[in-house]
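Removed from the display is one protein chain of the complex; every other protein chain stays in position.
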Amino acid sequence: MSSYDVSAVRSGFPILQHEVHGKPLVYLDNAATSQKPEAVLEVSRHYYERLNSNIHRGTHHLAQEATAAHENARELIARHLNASSAEEIIFTSGATDGINLISSTLGYSGKISPGDVIAISNLEHHSNTVPWQMLCDRSGAVLEVIPVTEEGAIDPVDFDHLLEKTSGRLKVLALTHISNAFGTILPLAQMIESAHRAGALVVVDGAQAVPHLSVDVQKLDADFYVFSGHKVYAPTGIGVLYGKHSLLEELPPWRGGGEMIRKVSYDGTTFNDLPYKFEAGTPNIEGAIALAAALNFLNELGLQNVSNHENAMIRRAADALTSIRGLILYGPSDRSGSLSFNIDGIHHYDLGTLVDKMGIAVRTGHHCCQPLMTRFGITGTLRASFGCFNNEEDVDRLAEAVEKGVEMLR
Amino acid sequence: MSSYDVSAVRSGFPILQHEVHGKPLVYLDNAATSQKPEAVLEVSRHYYERLNSNIHRGTHHLAQEATAAHENARELIARHLNASSAEEIIFTSGATDGINLISSTLGYSGKISPGDVIAISNLEHHSNTVPWQMLCDRSGAVLEVIPVTEEGAIDPVDFDHLLEKTSGRLKVLALTHISNAFGTILPLAQMIESAHRAGALVVVDGAQAVPHLSVDVQKLDADFYVFSGHKVYAPTGIGVLYGKHSLLEELPPWRGGGEMIRKVSYDGTTFNDLPYKFEAGTPNIEGAIALAAALNFLNELGLQNVSNHENAMIRRAADALTSIRGLILYGPSDRSGSLSFNIDGIHHYDLGTLVDKMGIAVRTGHHCCQPLMTRFGITGTLRASFGCFNNEEDVDRLAEAVEKGVEMLR
Amino acid sequence: MLIVSLKLWKKEWKCCADTPQYSHVLLPLKMTINERQEQLLKDLSLFQDWTERYEYVISLGRQLNEMPPESKTEDKLIEGCQSQVWLEAYFEDGGVHYRADSDSQITKGMIALFIHFLDGESPENILTADFAFIEKTGLKEHLAPTRANALNLMAIQMKQRALDFTGAPD
Partner (left out) sequence: MLIVSLKLWKKEWKCCADTPQYSHVLLPLKMTINERQEQLLKDLSLFQDWTERYEYVISLGRQLNEMPPESKTEDKLIEGCQSQVWLEAYFEDGGVHYRADSDSQITKGMIALFIHFLDGESPENILTADFAFIEKTGLKEHLAPTRANALNLMAIQMKQRALDFTGAPD
């Protein structure tokens, strides 16, 4: 941590230079969306001021420059995830879009039949739940859910039990890498290995992992891996789907249109190669380039440094809050990114409102994980979620605000 | 035109202040993507510097501000298109995404049966062709194509003939408002009326119309209308689908995930109201806000002023080019936005390459309209496409460059 | 530019009403709805900062009776809120009375405000009541905007319920 200069990092985020309710912003809602560093904003602006042009198939200079920038971004992202080639990187509009691409094309592929099983965990975000429910509805497959323990984690025994129960029928396992609600890190490598042995494809929702972990899709052996740019210091409207080449080849295209075709005729249309087959229409060119810049930004800080720092902040916050009577912390103690809690007898919405009035942005509610809330018999939590720029003062102001809020509500 | 100060307009576009190949940029590729005015770039930046936060369900101050800005953008867009309510405005990632949303959900709805007819025109962009081919493939419906005349327009007689031939079976008519390849404006109001009388739904691809025309979806009586932000001075990665409220209500959701749900449980998930039902996941918040700013920008110039000016530039270009031996102009003389041409005996790619070397960005190729090119027995054209900032010098430099290029190639 | 306005989108925010027994404890019943609104404006202007305003609102909520659990039925639940809100109305002694509850104290306090304005009034008075005061209180600035918008929607819900009793004998 000594090497990590958080105040230098902070100075790179323009929004932190402004006040909210007359107080410096304490932004602890990074799991919902991250703030954007100047380094990324500058790349977006540079793109529009110097390069902007529609990509591919253009002869003219700008079109070529923009294409080069866009495809370089793809290669950088491929390297960042350790994909085996840039053709395995599909640009999407976000994690949700990526999961739907997989669930929809699996649906069209005819690979999912009535009685087949699709499994998710009880920790999943709605975006990694509802698309699978919809696929089940359409295909006659059955959704099975791996339960979570009281601690908010997955017990390998439960998972084994599910594998046994669904033996021969498990087609897809869709898992989050890190829980956005509780910060739980899933033991993916082992789970993926078991799922593969059971003959299932594994889709990983990496929306909360990419900002905090160095992800190696080949080492994980994930079949598909999705994330959103806006949660990793990049703009809104861009995301990535990684897929193993051979699997992406097997799936039919999803959206039809420009770019994804090789040749269109009324007698029959042929589709383009990967990755273009899955990228219909003008892509979010600026978004892709800015996403690569955001990953560069993170790599320059060093992902390990960032996560060491964030973990220290999370532990500090957990410690500071424990002095409050009635505190309930969710998730295991080695949580990553997010710290979720409630105060006995106090509504999370009330406390969140008061904490916000003190200039602290935290999120309240179900965090798009209603089934998980139901499992714990609650309607929501307060969640403080951390990014590379949060510092000890942020943590201390959070703790202070929560204490004061609790006082007002008791 | 006297009231239209094009040099003031130009000064609002940062990219025009830079050189390409050592010469001031002449950007005549607006139909592929538009350049972005400072007014829009500033709004994007302001969003990230002051407001950025994930929207809806957030209690905290930034979340509220961002939500307000996003929903105001929706209302502004609704007013711009004269939609009857903001609930009819669905944010998408672009025109292609919007068309696929409609074609896919129509597919899932069960409204399209084997033998039903989906009709498009021969002028359509691949993005308004391939999704319908895919829907036909999946549903057993048949794709019919309204032919185009030698002039590149639609003969009402041909359309009537198609209506007769497909009587009782026509379910969907998908038409471009303005042809991106030839600049043809379609007589939509009459065609929509006839299609409705025949019992069909009408989907309008407004990608090329929104930058040049004042669109009134209620007056047109379009059932669905899509466009892309990036072609109308807004960033990449954002688009709009307008749909009549009752029709959007009838369609099932497409992407599943956060935002589009009311309540998620493993026993059954219920979906949100319009427009959220069709907006799964974190939207392109900045894109939506910047798109509204771009429409504001256009409205401040006055859409009528802009199109008068552009039309004058297009006529000037057509006149200047006619002195070149072997010129072939495509499309009718009252074309909008784009001027497409070839020079007899010269490959469009060669001429485009040379013209680009002279600092003129035009597009060469099939413009994502291969079936239209096939109809004319060509592999492509050169297309100069105009925006609010193009001036007489742009036109003159284009004509000069084309002449010089032709000389080199003859 | 277009960015900063508090006007929020309607649908997302069908939020957050709750009501107790009618409790003209705080404001004399004989005042008109308008007079009571004026009174509130005066009260609020006395507060120094947002903490006091919130504490006032929370205290209003505390003074209201809880709804018995068995009354908190599904049909009274207002969906789509961060907090749960149950609202019911009944007609008695020539006026509309409300009962409501919420698991959120702030929400409960806010609905208490409305109860003070509306409780016991005729359906006609309630339906024609002018809630322009919501804009004037400055509460919107001092409440989170979702809350502020929730005020509007609470008003709508309460008028909605009053509709059932129009034409009732007083």
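Remarks
Labels A, B and C are assigned to the chains in the order they are written; within every chain, residues are numbered from 1.
Heads up, the rule we're going with is that a residue touches a chain if its C-beta (ideal position, glycine included) is under 8 Å from a C-beta of that chain, and two chains touch if they have at least 3 such contacts.
Quick caveat: nothing in here was measured; it's all calculated off a predicted structure.
In the complete assembly, the contact with the undisplayed chain comes from A:76, out of A:76, A:264 or A:408. The hidden chain makes contact, of the residues A:68, A:189 or A:328, with A:68.
Which of B:258, B:365 or B:387 touches the hidden chain is settled by the complete complex: it is B:365. Among B:42, B:158, B:350 or B:403, the one in contact with the hidden chain is B:350. Where chain B meets the chain that is not shown, the touching residues are 346-347, 349-350, 353-354, 356-357, 364-365, 379-380, 408-409.
FYI, only the chains that are shown with their structure count from here on.
Of all chains, the one whose mean C-alpha position sits at the greatest distance from that of chain A is C. Centre-to-centre separation of chain B and chain C, using mean CA positions: 46 Å.
Chain A and chain B have Cα centroids lying 31 Å from one another.
Multi-chain contact residues of chain A, defined as those touching 2 or more other chains: 349, 353, 356, 364-365.
With touch defined as above, residues shared between interfaces to two or more other chains in chain C number as follows: 82, 144.
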